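Up next, subunit A:
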Amino acid sequence: MQYLYYPGCSLEGTAKEYDQATRALLQRLEVRLTEVEDWTCCGASAAPGISRLLALALAGRNLALAERTKIKADLLVPCSACYLNLKKTVETLRADPQAMRDTNEVLAEEGLSISGKIRVRHLLDVLATDLGPSAIAGKVAFSLKDLVVAPYYGCQCLRPYPVFDDPQNPTSMEGLIRATGAEVLSWSMGPRCCGASHMTTHMDQGMQLSGAILAAARDADVIATVCPMCQLNLEGFQKQIARRTGQGEAKTVLYLPQLLGIALGIPPKELGLALNLAVTEAFKKRIAMDEDLSVMAAQHPETIRQPPGKGVGGDEPISQRRSMGAPSH
Partner candidate 1 sequence: MQTVTMEVKNEDVADAIRTLLGRILALDEIDAVMVPGRLPGSRSVMPLLIHDPDQLDNSDPLSPAFALNAAKQVCRLTRTATPKRVAAVLRPCEIRAFIELVKLKQGLREQVIIIGSDCPGAYPNKIFDALTREGDDSGADHGYVKRPSVDESSLSKACRACEHPMPTGADLAVCLWGVDTGREVMVDAQTDSGREILDRLGLKATPLPDQRAAAVETVVAERTRFRDSMFAETAAATDSLEKLDHYFAHCVNCYNCRTACPVCYCRQCVFETNLFDHDPLQYLSWTRRKGMIKMPTDTIFYHLTRLAHMSTACVGCGQCSNACPNDIDVMSLFRTVAHRTQAAFDYQAGRDVAERPPLSEFREHEFADTAGLHWRKEA
Partner candidate 2 sequence: MSTPATRHASATDTREANPLAIVQEMMRACIQCGTCSASCPNASAMDLTPRHLWRLVQLGRMEKIFQSHTFTLCSACYYCSLRCPRGLNPSDAMAEFKQIAARGRMRQYGDTTHFCRDFVDNVRRNGRLQEMTLMTAYFMHMRRPTLPLRFASLGWKLQSKAKVSLPTLRRGAPKLEALFRKVEEMEGDGT
């Protein structure tokens, strides 16, 4: 299995560990990643706030770079914001020939062109659909038995494009988490909004939304995320939220590939666990992580086997939003 890889700016900065863990996990799962050469910012949510064409061009540039590589593979994106931006750009360009022409005109400045044929895939989509829980279960070296994990999806990998999961009641993480031996927290906050950039622009509102998620994860040991923005909001503002509301305790927040990586016995250091802002002592103890984060102290004796009778594949992708019909006149 092979994918083109677009890490995005956050994964070079605040979400370095997401990048590290993704690479380490996929390597362990024998998936080859080819990073798109000379990639630049996708435009994030800011570019559309300035100009539509600029947004298309910034994202389009990266898509064009990906298309230019010789490798015929899907473009894997771990950052939900980048994923949505790139995905939306592809969809827009496919649907709007004028936008396609304009974008190509801009990209021509850099000698690039785009066809819109490339498929943009979220990391969670690849993990849940292409690899599936069985790929994890078969390689578990360190069972996370008794650990309760709250799967937190955030918005932009689910909406507005319901590609691989139910945008309102998502479940794609659950099989993966169970494959590690961990339990899945039953909650309804998985697809709720964390407040996104409100943390910068409307801090009160941002804290309220993130606070609600943290509060609902009370009974979980870990919150698993698949988006740098969500991760930062949940781990970086935990203390401020607790101070403000007068309740709430420190909660371990991990990127999903980190959690899966631990179960596969990948050394914490390779998963960038030291870079996380919220990893509780209890959690460290649970996974028997030693101080220098390099070794797992003991291998768990149990091996988890694939449940019998289940095929590879996982859930059917949820069908795309269908086009609306109108009666013949």
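Some points to look at:
The rule is simple: a residue touches a chain if its C-beta (ideal position, glycine included) is under 8 Å from a C-beta of that chain, and two chains touch if they have at least 3 such contacts; residues count from 1.
How were these picked? Simply put, all candidates are chains of the complex that A comes from, given by their letters.
All of these numbers come straight from a predicted model, not from anything done at the bench.
Checking the candidates 1 or 2 against subunit A in this complex, the single touching one is 2. The residues of subunit A lying in touch with candidate 2 in their complex are 9-10, 12-16, 39-41, 43-54, 57-58, 61, 102, 105-107, 109-110, 155-156, 158-160, 162, 167-168, 192-193, 195-198, 200-206, 208-209, 236-237, 239-240, 274-275, 277, 321, 324.
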